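Structure record follows, encoded as structure tokens.
Every protein chain except one is present and positioned as in the full complex.
Up next, subunit A:
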């Protein structure tokens, strides 16, 4: 244990890792603070750069950039009422109301302070949850993996803020994309339409860049430019945060726990955590009437929640290769490329690398406090950059980055195609995150499914015979039937309510 820890320290105390982390932090802060550029997009555009780094430095960039971007989305949320990332959308109104009351420092300080606390709570959950789960996961057979993957996919559809049918459809589209190529049980070219470029399948990373970056540039083409940020002088940013921590320690803890749980659930990430926590804070507050008028309580809980979900999203990713959120989906791609294939054995064979990931998360969240404060002070200058100067650079990075992944032009075509797919899906209410999950998990789901079918020799019983498999199966089927039950419940309740009002 101690030796592993020392090894981990040795792994991260190289210049490469330190510079990579620092540069990625600044990059994450800048991208996160620009409205319309999300944390997922920041991470996706980083991937080509990670090719040229050592495995630990590559993960360091992703850890640092994603944590910082989630915090820095609060900055334009508080100052402009335009969330920098979707994860800040839940409480942008509240933070902006505080700014109008002259409490911008308190709102932003709460953002940076409780983000850091939440992030560290998330890492602790990762450290505590992952090893025992890995122990259990070692005894999993393909049946358990099949149900686990199915459960993961169903979770993504349950938590989507959209119609569950559309979410399931999005998931199927993703799985269908994963079918393309010759990497299937028979080794035959499937859905390749005679194109040799498609033999290798659709790489998840260009698809993600397309869905999250190109689609965003497409949306920018049709939406008006956000107003510039008024310049202002800030007082002390951390003043009063300790008092808030003591006053709202229970809200903070609850936010951390909710964030951790939502992070672990596949497909649901920081934005969902912030929405749920903000709603919970209002529901259980002693003074709910103050919400919406610039009350810091909801900010504390939601800020603690969205950063906690970032680290805990790595739990299912590292253990099973099932992404906890879209950022973790990208991280999984990088882990595979760097020879750190997700799986329970990662925790025994590459234990020092795992400890290095924990340490980097902790360091990133501590670094967030000084860097975040600096960012708040210079934000007015960075937000002066017009969208027409940023989006073209994003486009160039998309083109060059997707080319760099395989050094072939087909990657650029993939990015363009998935830009259109992502844009059309989003515009019509199909959750993109569900499709992303399908693409990332497709090969794994199919392998578990087909191997299980071969083993069971056509019978369906072995899918339920092992105890863990039976529990997972019950949960997955329950998740599948949940929307149906809600729907039936509403149908039954509606006539009753109608009857009650007419009486």
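We take it that contacts are C-beta pairs under 8 Å (C-beta built on N, C-alpha and C of every residue); 3 or more make two chains touch, one makes a residue touch a chain; residues count from 1.
Please note the rule applied: contacts and distances are computed from a predicted model.
One chain of the complex is hidden; its UniProt record names it "Tripartite tricarboxylate transporter TctB family protein", one of "RagB/SusD family nutrient uptake outer membrane protein", "NADH-quinone oxidoreductase subunit F", "TatD family hydrolase" or "Tripartite tricarboxylate transporter TctB family protein".
Here one chain is not drawn; of A:102, A:370 or A:392, the residue touching it is A:392. Only one of A:74, A:93 or A:301 touches the absent chain when the whole complex is considered: A:93. Taking the complete complex into account, residues 48-49, 51-52, 81, 93, 100, 161-166, 168-169, 172-173, 175-176, 179, 184-188, 190-191, 214, 217-225, 227, 386-389, 391-393, 395-401, 403-404, 407, 409, 412-413, 415-417, 419-420, 423-424, 427-430, 445-446, 449-450, 453-454, 457-458, 483, 486-487, 490 of subunit A touch the chain not shown.
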